[in-house]
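One protein chain is absent from this view; the other protein chains keep their places.
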Amino acid sequence: MHIPEKHKDDLQDLLSNASSTLRATSPDLEALLFEPIPILDHGFIRVVDYMGDDAAIVQAARVSYGKGTKKVSEDQGLINYLLRHRHTTPFEMCEIKFHVKMPIFVARQWLRHRTANVNEYSARYSVMDREFYIPAPDQIAAQSTSNNQGRDEVLTGRDAERVLDYLKHDALLTYKHYQEMMNFDDEGNIIDEARPSLARELARMNLPVNFYTQFYWKIDLHNFMHFLSLRADPHAQYEIRIYAEKMLDILKAWAPMTYHAFMEYKMGSTHLSKTATEIIKRRLKGESIDQKSSGLGAREWRELLDIFPEIGE
Amino acid sequence: MHIPEKHKDDLQDLLSNASSTLRATSPDLEALLFEPIPILDHGFIRVVDYMGDDAAIVQAARVSYGKGTKKVSEDQGLINYLLRHRHTTPFEMCEIKFHVKMPIFVARQWLRHRTANVNEYSARYSVMDREFYIPAPDQIAAQSTSNNQGRDEVLTGRDAERVLDYLKHDALLTYKHYQEMMNFDDEGNIIDEARPSLARELARMNLPVNFYTQFYWKIDLHNFMHFLSLRADPHAQYEIRIYAEKMLDILKAWAPMTYHAFMEYKMGSTHLSKTATEIIKRRLKGESIDQKSSGLGAREWRELLDIFPEIGE
Amino acid sequence: MHIPEKHKDDLQDLLSNASSTLRATSPDLEALLFEPIPILDHGFIRVVDYMGDDAAIVQAARVSYGKGTKKVSEDQGLINYLLRHRHTTPFEMCEIKFHVKMPIFVARQWLRHRTANVNEYSARYSVMDREFYIPAPDQIAAQSTSNNQGRDEVLTGRDAERVLDYLKHDALLTYKHYQEMMNFDDEGNIIDEARPSLARELARMNLPVNFYTQFYWKIDLHNFMHFLSLRADPHAQYEIRIYAEKMLDILKAWAPMTYHAFMEYKMGSTHLSKTATEIIKRRLKGESIDQKSSGLGAREWRELLDIFPEIGE
Partner (left out) sequence: MHIPEKHKDDLQDLLSNASSTLRATSPDLEALLFEPIPILDHGFIRVVDYMGDDAAIVQAARVSYGKGTKKVSEDQGLINYLLRHRHTTPFEMCEIKFHVKMPIFVARQWLRHRTANVNEYSARYSVMDREFYIPAPDQIAAQSTSNNQGRDEVLTGRDAERVLDYLKHDALLTYKHYQEMMNFDDEGNIIDEARPSLARELARMNLPVNFYTQFYWKIDLHNFMHFLSLRADPHAQYEIRIYAEKMLDILKAWAPMTYHAFMEYKMGSTHLSKTATEIIKRRLKGESIDQKSSGLGAREWRELLDIFPEIGE
């Protein structure tokens, strides 16, 4: 369970307190508010607040007095146009705020995105929980031989067991020593009144980066889409990609027109270099092209064929 | 009237469409939503959306599952503490969005603040209205002789008239030529079908910087307070300060605890240099100090006496 | 002449003071330092400082102890890879600083780019020069009928004359009144000791947005390329595009490998939506496609044919 028992009342309290508002409201996102969506073995995403919707983008783009919306088809057309032509400022007019929980090594990647607001749980101030990430069996994978930053086939049998044993053993041991240095037991009570407690800001340094941290994270819709385009990408590490993929669903509930445009013009789109553009033109005119005549290096040629195998045919 | 007749329906529409929401809601700010607050002769501020309230700051500071609020007195204490000790990230968890209208020369100062989102009315795309700023009689002031960036006594009689005549005459004339270059009359109709219309992106260059522009502006609460501390300051030019002062009222309605802390720890506070701190200490011990013995230059000594005239007594 | 006579000594002084440094140095950019490059009728760009070069990007990407450079071909390959795969942080490790002068309406577009450092000449503090932009005859163009933000054919004869007359007349008149309100003559002397000078921060509001302003502008190489990709684009207004085009030459002198990669992967590249990607694939397989069967709207179909006319053939 991802919301601790002691916080269930908080959640119930939030869900039972509706107010009346004149602000733009997204009914489908309201239905998702506050509830944690479980990710990995102990992580979650919860939407805790949002500002604006598809109509707010239109309204800002027109610097209008009213709601901005005319007809649904016109709004979708304008949103498509804005995204296609990199008019990014109207998308900055919407904002979303999450409460997220993830392993520290995932948080380290996540927080590279600087155009967001963050308030993280402090291990200087508070005691960390005994919660660490152990990959599911289908995620314990070998180093890729072709990609320095990637994974290959899944480990099995004794090879997988060894990994799991090390990870579990070391997480439990380092946490036990973390507690002993602070002189705390599992209930947070002092173990031995006669000896001092090491400062929390020092003791925490013994914990591995698969321990879970959590933070509030707020970002505008333009930068949110930029985050998703990088982190929902197949090249992103699985442990962060899985968060980004759940967030795509949240985007869809929040601002369906923007989601539609994003999938069409960003996620599913293709970026062709100048030379690759020329190759497509030559091929469309009927020319046969191989890597040698293409003007591309071997790697870029391969990347192009991955997208357009038809060129090589 | 600052909302054009044609937009009154839009406003009415917005004000009559309440929704139910589970989000943090600020009743006093809801009461201000959408209605333009008139500023200068044609400008306004309208709040068009917001996210969060005092409790949201507390909630983020505690990375909590629930509402964050315990008791009112504890919340005020925590907000005071955060602001006093420069823990700024929890304040970034709230956001406010305005529709503002102001003279171009004010907009130029305003938009120096980079940590905000902006969508401005485009004079490349659309035609500018015949709306320009003429100062009220009590604002037509002489150049300060002591401060290169300041004003002195108010001009009167023929001196004031001359200024008003020039400003009005030139604004009307340049606008007339703007229209003629574009071949448009007041109703936006073509004046002479036989001649071409100059591109709007060129014609607009004839308009002085006292013409009004407008934009959507969105900012988080931390950066909003930073903006207010600079622009509601007596050294700010009157024409932007008057906007900031109205925004202080909006802050008070939105997040009264934060407003209280802001007035105590920022707006009304004093910043003492290392040497000035020593002077206070020496004076408290009974030492008599003049500029010579103070260690301060003449200007800084004067600035210190402005705050603490008691030192010189 | 773009550097006032009184500043020629300053320039001479800067150019005659070489120092020894251990820092990365770009000889071709050193040759351009400080000298103003004239743009429009009174504007200019001057490079006043820079940090890093192509090797510094490689060095940062490898978090290396030394220079980073191995072989020229490897460095170019790595820079291409970084740009192609949106690894933008190594490009942020280089920085360039300009002194630029341009009409106010151009500055207004320019300063929308927020991830840069700016210090602008203050018309509150100082007196503006009598310098304003009058377009060259080949730039006085009609409003485009197909593009709300564009220009069409050039105006000629009486139509062009009317525009020039208005622009010149109004600039001279508003400047004359600007001086009279401040009680200053051309030499900056008081005209009439008996009457007060209007505050500069008020008088300046009479000047049109074709008057020149100037500022120091500093930006990192990643954001510089983003700026160039938007402002050297054919859709940008001519008066800012001409600055961006000169800056492309500066980029080439400064970091030639990055320039090469930028022209290949950004400026000359093509972005295809998901549907457009499918159309290319279908066409490569031999299918005949028209707008109706393409799945694209009329406008996007036209945009696609502009790039790949071969699809329609």
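Per-chain residue numbering starts at 1, and chain names A, B and C are given in the order in which the chains are listed.
Heads up, the rule we're going with is that a residue touches a chain if its C-beta (ideal position, glycine included) is under 8 Å from a C-beta of that chain, and two chains touch if they have at least 3 such contacts.
Quantities reported herein were computed from a predicted structural model and do not represent experimental measurements.
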item	value
Candidates A:Thr25, A:Asn80 or A:Asn210 - the one touching the absent chain	A:Asn210
Absent-chain contact - pick from A:Thr174, A:Ser229, A:Thr277 or A:Gln291	A:Thr174
Missing-chain contacts mapped onto chain A	103-105, 108, 111-112, 114-115, 118, 122-126, 133, 135, 139-144, 148-153, 155, 159, 162-163, 166-167, 169-170, 173-174, 177, 180-182, 195-202, 204-210, 237
Sites on chain C contacted by the missing partner chain, in the whole complex	3-4, 7, 9-11, 13-15, 17-25, 27, 30, 33-34, 48-52, 56, 59-61, 63-67, 89-90, 92-93, 95, 97, 99, 117-121, 214-216, 218, 220
Residues belonging to chain B that touch the chain removed from view	77, 84-86, 230, 235, 263-265, 267-277, 280-281, 283-285, 297, 300, 307-308, 310-311
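Note that only the chains that are shown with their structure count from here on.
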item	value
Chain at maximum distance from chain B, centres defined as averaged CA atoms	A
Distance between chain centroids, defined by C-alpha means - chain A, chain C (Å)	34
Centre distance in Å when chain B and chain C are each reduced to the mean of their C-alpha atoms	29
Overlap residues in chain C, where contacts from two or more other chains coincide	none
